[in-house]
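Before I ask anything, here is the structure I am working with.
Note that one protein chain is taken out, while the other chains of the complex remain in position.
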Amino acid sequence: MRYAYLGPAGTFTEEALRQVAAPDEAVYLPQTDVGSAIAAVRSGDADRAVVAIESTAEGGVTATLDSLAAGSPLVIVREVLVPVQFTLVAPAGVRLADVRRIAAHPHAWVQCRRWLAAHLPHAVHVPATSNTAPAALLAQAAGDPAAVRALAFDAALVPPAAVGTYGLAPVAEHVADNPSALTRFVVVGPPGPVPAPTGADKTTLVVHLPDNEAGALLAMLEQFAVRGVNLSRIESRPIGDALGRYSFSIDAEGHVTDERMGEVLMGLHRRCPYVRFLGSYPRADAVAPLVHVGTSDADFVEARAWLDRLRGGDPA
Amino acid sequence: MRYAYLGPAGTFTEEALRQVAAPDEAVYLPQTDVGSAIAAVRSGDADRAVVAIESTAEGGVTATLDSLAAGSPLVIVREVLVPVQFTLVAPAGVRLADVRRIAAHPHAWVQCRRWLAAHLPHAVHVPATSNTAPAALLAQAAGDPAAVRALAFDAALVPPAAVGTYGLAPVAEHVADNPSALTRFVVVGPPGPVPAPTGADKTTLVVHLPDNEAGALLAMLEQFAVRGVNLSRIESRPIGDALGRYSFSIDAEGHVTDERMGEVLMGLHRRCPYVRFLGSYPRADAVAPLVHVGTSDADFVEARAWLDRLRGGDPA
Amino acid sequence: MRYAYLGPAGTFTEEALRQVAAPDEAVYLPQTDVGSAIAAVRSGDADRAVVAIESTAEGGVTATLDSLAAGSPLVIVREVLVPVQFTLVAPAGVRLADVRRIAAHPHAWVQCRRWLAAHLPHAVHVPATSNTAPAALLAQAAGDPAAVRALAFDAALVPPAAVGTYGLAPVAEHVADNPSALTRFVVVGPPGPVPAPTGADKTTLVVHLPDNEAGALLAMLEQFAVRGVNLSRIESRPIGDALGRYSFSIDAEGHVTDERMGEVLMGLHRRCPYVRFLGSYPRADAVAPLVHVGTSDADFVEARAWLDRLRGGDPA
Partner (left out) sequence: MRYAYLGPAGTFTEEALRQVAAPDEAVYLPQTDVGSAIAAVRSGDADRAVVAIESTAEGGVTATLDSLAAGSPLVIVREVLVPVQFTLVAPAGVRLADVRRIAAHPHAWVQCRRWLAAHLPHAVHVPATSNTAPAALLAQAAGDPAAVRALAFDAALVPPAAVGTYGLAPVAEHVADNPSALTRFVVVGPPGPVPAPTGADKTTLVVHLPDNEAGALLAMLEQFAVRGVNLSRIESRPIGDALGRYSFSIDAEGHVTDERMGEVLMGLHRRCPYVRFLGSYPRADAVAPLVHVGTSDADFVEARAWLDRLRGGDPA
């Protein structure tokens, strides 16, 4: 299997990819951006793309949502959660108390600010262009005291995956302000057999609303509510042709083969001008949804049998 | 065909029955009350019952609704509308201006009060025990001046159907305060093949709501709304076991074989503790329902094909 | 206080009235029917009417609902619950095992059928014209063996209130199939100060829906749901001018002075063609409603203060 992902080695995305396939079992194809990773699947240059789709701090990843919402069909076949925690790394011999200048991507710095204020209140920020760039510089300078002294920083905040990749020395681990901060990645592939339902699945959709219809969003949500299907994420994205025209990116709890989800999907397909199915796949947290009274598959099957009897003239 | 109905000859119910089957093509089995007419079908003594189910002035006919809601299954196969208009009849030679005492069932009197105030302001009401009772008395007295003089009334308000039956002389026709007042009758039979859909049909249901569930009525109505099925009648009837426990008697626009109605019925069956199907049958007024966008049979069939493709791994 | 009620002495209605005012503290004005009792308040011949409004077995009492829904304004000031249980009474010396013929109003017979089948399987029904009529006959015959022998029955099912009134001898008490069967009575008076809220109140309304508006019932119910007000009863009654035109008689949980109820009432008044307020009064069962998050009076007052700040230019 060839996996396209946001590289280079050592990124959070690579950490997600490692959860999916070990490096010796798959071909890792690092890309420079999310769009390229997804395009590699469309072109056939990769079998799968691993891309961030949502993060605690930033919400939906626009580039991923928009790349999946348009173009030739792709589907999500798996999701992976990666904690947003950093490792503070430094040249050999540097102790935490010595650190004054810290290289970090601005996003990383923002997400560790309170930790840094508590542990290194006098440290200053040396902006890096990516999460892994300072790791590479540290690795290059390693073992050459002059090179180390020439670095513009004493330590760097890098993804845990970069530590081993670049042979770095951790000074502090689990550096993060919000210990429950997560990034959610998805594994995207070409259309094909849907992953089997596990009982704890998600289904991802893109839905456009009818124009000029007051209450269209409400009506769309009722398609889910009336069949007892909950949403775990709903986000709007502009359709792009006029102000105020939005499409909705939705994660719904359940699998396309669930009867209740099937009826929701058909309802959306009938009432909305556009519905794109982006896959059903196991939830990373394996939490099964609450199944409301009368919405299990067995309830649907039984109701269908009853309706068939009614139509056949047997209302008993 | 043997038809049980609320007799005797000349009632509004007989007028409804005549719309269904002429006297020379069917056996008319007059009954003393609605419950007996319906029981005659259950016992096999009649093939069909013709019973009033709703009237402009009184709303749902409790005896009919309750008889159909419980007991062995029966279904409505047809509906018939009869105008609530009376004919003022009198012995031969009596002119409108002569009328002073009018025999009428109290319900008839109430529904003609304004007409009477305008045309016969000095007339007094002689209560009758049924709509046809004074017709029978007039018929008996006919041709015998002493008997006519012995009558307690000069004229009577009777159903138009009674005029011919009893050989009476009309003094005034179309007597009614509300010219659009109607009674709706239904033809009830044992379970069997459902009448073919005509495009302008009704489906009658009895539905119980889940206990102790705030918003249960709202949730039940949303089962209809989300599939674009309108209701033409909804009435509550007590379930009988505790105060505040009601079942709902519903007429919905459409036929059990309509895809949207099928999905509504299955939804009710899944979510409500009890649903009884009381038949799908042509509307007497032949008014086709408004079909909302995305709710035609073709829309359902197309959506099912799309879902089947999704489930088969083809999201295109 | 003069109370009009459905008489004569000994009825269930009198039992309800006794809960309201003892005979020595009020003037009891028995009437022949519910409409007359209500009319006596409108005419000023009585200060209050006590009338049945709902029963476990029959649901809403049509005569009461219709009399209150039209005509000059009246309001409900109190409700009273009376168990639907009968006392089997008989001439002195008659034992339960001797009873063969039982006088009972047909409604009473129906509600005791299972009890009778268990305890007096060979007894036959002697129909009575009212619940109290056989009590009066027994009282007249009392002490005169010939008169007792001349009665068409051995025993009678009468309301408990009739036992003392007519000086009768109970053979069996608490005779009923459904031990939780109740009739709900209301005390009706002319408009005036609304009974103070108790925290466990009901508000009774009559609401007409906009014509030709699909989903009008759903929209009306949402006026309640969105403010967290539950309904304890909803019944349809025909408006009377055309088939399918219904008004709704509603009991809502709460008091007109509750903020949430006030907003519901204003919402109904704004959106519905007709709303009649029939009073706020304490619940007989004193069960306080569940108050949903954000719907207490304090929540409304705080929200109003916040809005006033916003409008005044202070969004803090």
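As written, the chains take the letters A, B and C, and residue 1 is the first residue of each chain.
We take it that a residue touches a chain if its C-beta (ideal position, glycine included) is under 8 Å from a C-beta of that chain, and two chains touch if they have at least 3 such contacts.
Just so it is clear, the model here is predicted, and its values are computed rather than measured.
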Name every shown chain in contact with the chain that has been left out of the document.
A, C
For a quick check of understanding: of A:V27, A:A70, A:A92 or A:L218, which residue touches the chain that isn't displayed?
A:L218
With the missing chain put back, one of A:R78, A:R184, A:H208 or A:R311 would touch it. Which one?
A:R184
Write the list of chain C residues that the hidden chain touches.
73, 75, 191-194, 210, 219, 222-223, 225-227, 256-257, 262-263, 265-267, 269-272, 276-279, 293-295, 299-300, 302-304, 306-307, 310-311, 313-316
In the complete complex, which positions of chain A touch the hidden chain?
54-60, 81, 178, 180, 182, 184, 214-215, 217-218, 221-222, 225, 230-238, 240-244, 246, 290
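FYI, only the chains that are shown with their structure count from here on.
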Turning chain A onto chain C with a C-alpha fit: angle in degrees, nearest 5?
180
So chain A and chain B: same face meeting same face, with over half the numbers shared, or different?
same
Between chain B and chain C, what is the separation of their C-alpha centroids in Å?
28
For chain C, write out the residues touching at least two other chains, lowest number first.
none
